[in-house]
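Missing here is one protein chain; the remaining ones are kept as they sit in the complex.
Take a look at chain A:
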Amino acid sequence: MVTGDWLDVGALVEIPLRGARTIKTAGSDEIAIFRTAGNKLYALVNRCPHKQGHLSQGIVHGEAVTCPLHNWRISLVSGEALGEDEGCVPTIPVRIDAGRILISRMAMLAALAAEGEGACTEKAAA
């Protein structure tokens, strides 16, 4: 079911457990959608706040992903770097409906715009 702002971007089964897939956006960054072992979905702008590594290619564990470039751990929930590191990547609401992945289009555009300024959605709003 697609209503208004929610875009259907694919089937849940297209993402393996503890895996990720990306969504291409025109002229801007990709969005990475992660599926945890607990079967939860999260969407983040696909750039590590450290050196712009593609988070979609990292190892997913618990509610975090480890960036493939320099092993920063990023919370899938908040987009914030975990441990000693500091930084944040915008997160985007995503949900599952009848096995389909729905993502908020407006939030995605906002996140991509905010990302250009190097800020987080939440922090920008605060």
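Before moving on, here are some points about what is shown:
Everything below uses one rule, namely that contacts are C-beta pairs under 8 Å (C-beta built on N, C-alpha and C of every residue); 3 or more make two chains touch, one makes a residue touch a chain; residues count from 1.
The criterion applied here is as follows: contacts and distances are computed from a predicted model.
A chain of this complex does not appear here, and its UniProt-recorded name among "Putative glutamate ABC transporter permease protein", "NAD(P)H-quinone oxidoreductase chain 4 1", "Nitrite reductase large subunit" or "Chemotaxis protein CheW" is "Nitrite reductase large subunit". Contact residues of chain A toward the unshown chain are 7-10, 13-19, 21-28, 30, 33, 36-40, 51-54, 57-63, 66, 68-69, 71, 73, 75, 77-78, 101, 105, 108-109, 112-113.
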